[in-house]
Each structure stands twice: as structure tokens, then as C-alpha cells.
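All protein chains but one are shown in place.
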């Protein structure tokens, strides 16, 4: 049984930018030599999120628009009273989409569908240097 | 340490149909002989979702109604401009509910509550033949 953990770095623009990190994960999986097991993708921080999405130019507009309808930027949040940094919406979106995601590995491949990409979303209201953990456990 | 991976097939009607897959998972767990470990359930594709729900006839109406309020079918999504298949809402619901779910296994049992079932939800707007990965890692 092997456990391979790597941290990848991403410079982002924030503002619910959606970044396709599938290739990064596949490269780490290949290097690991692990054939069967579980790959966990984890965003360090409380204003990001990890999920899957068909990564195409329509949906990467639709998802931020949807999130802005249910959790609007610019609304008054109690969080602003604590820090005054105007990113209450970023924290709520992160708590909703969540910062962790796990994908089975079978025969050296992630079990993703053809139009199913793993995406990191940066909900913060400013550019960030992000660290994302990729951990693969298996044999 | 053992890793058992199986893919189950489900014919669905789509349209946010909710399918209780708890028995399928329990059968694979039993066959695996694994006593302690982690079971991951993963939907292949970007228009499905996995979560837990008390599987009863009220909630299997409530959940689709709720999702249709926040992510309406029939609304114009940018996704339609790419493919024209009218299932932008399916992709957004999938990105929100997410396609992966993990349950601890203790003493050969999933640690689910009595009224807590594992459900696969097909958000697509047409019948589908679905493949769902059940992976158990443990000993």
C-alpha cells in the first residue's frame, strides 16, 4: 500500500474563477505508479471549492451566475462585521460546494467520465496563490 | 489491505430521479469480506449526483422541487449555446450535489443511520444507462 501526497500551486484571479485541474491530478497519478486506490483532492483554505464539471465555456459562466443568485456578492453578511474584507459570499460558497473531493482509481485511471473534469473554484474576492493537496492511496 | 472496485449499472428515467443504491453497496461490501475501511461511491458523468437521504416518498418529491427552484429546468443557460441539448440545469445540479461520496465501514457495516440511505440522482433530461463505481478499501 502506497500513499503519495503532493501539493500543487495555482495563481488565480479569484471571483469564482473555475480552474480545470484534471491534468495536474492525472500527472501525479501516473508518476505515483498506483494502479488501484483512491485519489483525494483538497483545497487548503475556507474560500475555495472542489467539484466536477464539464469544463466548457458555457458552464464556466453558468455556475458563477447561479452561485451569485443564491449567495450574492455585495450583500451584507455578518462575516464583514468580523473582518471587513467583503468576502462573506466567498466563505458561504465554499461551505456549500466544499473543499474536498475523492475519485476512485481503477487500472491506473481516474474513473471520470469523458466530459467530467475535476475543477478547483476560487471564491475569494481577490487574486490568490492557492495550494491544493492531491493525495493518492492504493497499490 | 484489500481494494475492491465494482461498477454497477442503473437504467434511469433522468429528470432528477432518485435511486436508492444502499442495497447494491451493502451486497458488494459483504462479498468483499472487508471488515474495516472506507467505501467510496462515484457517479461516472457530469449530470448525476451522490448523497444520502431518508428514502421515503415525501422527500423524493421535495428534493427535486427544491433543486428546480434554485436551478430551474427550462431557464436559458450558456451551456445550451455550446451543445443545444437543454440540460444546463442538469450540469449545475451535479456540480452542486457532486458525484462522489464516502462512507466509513466498521465491523463489516456501513456507518449509515437507520433512515439514511445512499442515493444516486440522475439530473439529466432523458433516460440514461448509468455506471456507478463502488470502491471499498480496507482489511
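Observations on the structure shown:
In order of appearance the chains are A and B, and numbering begins at 1 in each one.
Definition applied: contacts are C-beta pairs under 8 Å (C-beta built on N, C-alpha and C of every residue); 3 or more make two chains touch, one makes a residue touch a chain.
For clarity, every value in this text was computed on a predicted model and none was experimentally measured.
Only one of the listed residues, B:4, B:43 or B:97, touches the absent chain: B:97. One of B:14, B:45 or B:138 touches the chain omitted from the figure, and that residue is B:138. Where subunit A meets the missing chain, the touching residues are 1, 3, 5, 38, 40, 42, 44-46, 70-71, 77-83, 88, 91-92, 94-96, 98-100, 102, 133, 135, 137. Contacts to the hidden chain, counted on subunit B, fall at residues 1, 36-38, 51-54, 56-59, 61-63, 65-66, 69-70, 96-98, 101-104, 106, 111-113, 115-117, 137-139.
Simple rule for what comes next: only the chains that are shown with their structure count from here on.
Per-chain Cα centroids separate subunit A from subunit B by 19 Å.
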